[in-house]
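Omission of a single protein chain aside, the complex is shown with its protein chains in their original locations.
Up next is chain A:
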Amino acid sequence: MQYSGFRVIAEGLFGNRGWKPAWRDPTPKPAYDAIIIGGGGHGLSTAYYLAKNHGLTNIAVLEKGWIGSGNIGRNTTIVRANYFLPGNSEFYSHSLKLWEGLEADLNYNVMHSQRGLINLFHSDGQRDAFARRGNAMVNQGDDAELLDREGVRAHLPYLDFEQTRFPIYGGLLHRRGGTARHDAVAWGYARAADRRGVDLIQNCEVTGIDIENGRVTGVQTTRGAIRAKKVGIVVAGRSSQVAAMAGLRLPIESHILQAFVTEGLKPVIDHVISFGMGHFYISQSDKGGLVFGGDLDFYASYAARGNLPMVEHVMEAGMTLMPMIGRAKLLRSWGGIMDMSPDGSPIIDKTPVDGLYLDCGWNYGGFKAVPASGWTMAHLMATDQPHEVARRFRLNRFATGHLLDEEGTGSQHNLH
């Protein structure tokens, strides 16, 4: 069923009785040409582009819970292309371009809103660093404008510019940055993949990976064994466990990241604001809630909830930056399990097992990467060659020293 404005009106006139489920609920077949483990944003987009770009439609996505139950439904929805290092820069640039055509491509409203992202800086040294980053973004073909303090004030008059600890010197404005509705991205890719014949199999946990003579032959699941010549592991925070089923030990440590939302308010914050020095960022959802977050809880964890010290820290940072939000009531907080890599950059690569591919290490920036990750992972799985814009996301780069350490914080997993 094609979605359109006309359809919404027509359905409205006839009691909305004509809508159909957005995707099928198939029983697993005994064998597929390819299997994707993990029905998060990256798994779904990989399946979609395998079908769309490479004509592979006899494929299945195996999800242990339901579509949208993982980080794809837990993130703070920021979409941007403001990376600095070659390797990251072209990848996120490609992703943002895909975002810009995504709704038409998927025939789904993902509420992509390019409302502009402002990264604040608080010293001369930081200004230089942001000027350099902005130049790298412009050289990549993306947009960046360096704002001085008055330039920031014109956009964000409500910030506390004179706070003594981090007085605001200016900001880097990335106008094409913004947000999107996270669940809608999962649902849009799920529906679009299903329409191309992909089987989305929920409540199906992969419990083993079958390997014969160094080659993958299929997977064991809670819904039986399924054979496939190609298998992609796309399970974000659970990457270490699933890779261990194939005897692999990954450069990943899983950490908890929390986020928060207030009650719905009238529009007060038009942009996405990032206050890096305070570990705080914020935007306002289309429902009116202020959506904000901070840094990791900092210790390895698989609990999808955090601890109070980080809650307190994030609230303090928010109050430092914009005291006006102090009277808003917090509605909910939650956590997601982040696959932290030792350089903060992802891995999209083959594994030492033939036919087994890996897409992980998204740290806390994998939402914006959903389109390009699927695009390049599908290319890798279909052609056995890394895609041009993801060619540096190698699994062995840690051993060879070709790190992509965007923040320059060294090889400690929780510092990225």
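Keep this in mind: a contact is a pair of C-beta atoms (placed from the backbone, for glycine too) under 8 Å apart; a residue touches a chain by one contact, two chains touch by 3 or more; residues count from 1.
FYI, contacts and distances are computed from a predicted model.
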{"item": "Protein name (UniProt record) of the chain left out of view, among \"Fe-S cluster assembly protein SufB\", \"Alkylation response protein AidB-like acyl-CoA dehydrogenase\", \"Monosaccharide ABC transporter ATP-binding protein (CUT2 family)\" or \"Sarcosine oxidase subunit delta\"", "value": "\"Sarcosine oxidase subunit delta\""}
{"item": "Given A:N53, A:Q241 or A:T383, the one touching the chain that is not displayed", "value": "A:Q241"}
{"item": "Hidden-chain contact residue, picked from the options A:A129, A:A300, A:M319 or A:A382", "value": "A:A300"}
{"item": "Residue of A:I9, A:A154 or A:A399 in touch with the missing chain, whole complex considered", "value": "A:A399"}
{"item": "Sole residue of A:P251, A:P346 or A:G374 that reaches the chain not shown, by the stated touch rule", "value": "A:P251"}
{"item": "Residues belonging to chain A that touch the chain removed from view", "value": "238, 240-241, 244, 249-254, 298-303, 307, 309, 342, 398-399, 410-414"}
